[in-house]
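In this view, the complex is presented without one of its protein chains, the others remaining in place.
For chain A:
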Amino acid sequence: MKRVKTLTGNKTYGTTMCKGGCGECQTSCQSACKTSCTVGNQTCESNK
């Protein structure tokens, strides 16, 4: 595309529904939160 640069590739949230929700990832407050909730910066354990 000439006018659009997509930063996220072809992967969408929908593609994670099939194998998602395994629960192996870290809980959000276990990193450095403790007073908020941030999940967008967490990593997927099964992608490691």
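The definition used in the following text is that a residue touches a chain if its C-beta (ideal position, glycine included) is under 8 Å from a C-beta of that chain, and two chains touch if they have at least 3 such contacts; residues count from 1.
We take it that contacts and distances are computed from a predicted model.
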The complex's invisible chain, by UniProt name, from "ABC-2 type transport system ATP-binding protein", "Acetyl-CoA decarbonylase/synthase complex subunit gamma", "Ion-translocating oxidoreductase complex subunit D" or "Six-Cys-in-45 modification radical SAM protein": "Six-Cys-in-45 modification radical SAM protein"
Interface residues of chain A (partner: the chain not displayed): 1-14, 16-17, 19-45, 47
